[in-house]
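A protein chain is absent from this complex, but the other protein chains hold their places.
Up next, chain A:
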């Protein structure tokens, strides 16, 4: 009995992160999301919604990296533009 209690107290104090810290992290995440950052009633946004929007946002960013890689590859292969030559000389210095 007493052993159980002391174990639970120990785990909540050290290895576990408090509910409050989880909520802080949720708020921190929320502030990074363009979709939710500006919501007026920020306290009404559920943790589930924040996590869902986080997934969507990461997926969008991955897609942006894909698109930009494609455009960069085209631009760097294109020898015509002066800027490309400039960057290329920068890269190959």
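Rule of thumb we're sticking to: contacts are C-beta pairs under 8 Å (C-beta built on N, C-alpha and C of every residue); 3 or more make two chains touch, one makes a residue touch a chain; residues count from 1.
As a convention for this text, contacts and distances are computed from a predicted model.
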Choices "Trafficking protein particle complex subunit 2", "serine C-palmitoyltransferase", "Transcription factor IBH1" or "Oidioi.mRNA.OKI2018_I69.XSR.g14954.t1.cds" - which one is the UniProt name of the chain not shown: "Transcription factor IBH1"
List the chain A residues touching the unshown chain? 13-17, 19, 21-22, 24-26, 28-29, 32, 46-48, 51-52, 54-55, 57-59, 61-62, 64-66, 68-73, 75-77, 79-81, 83-84, 87-88, 90-93
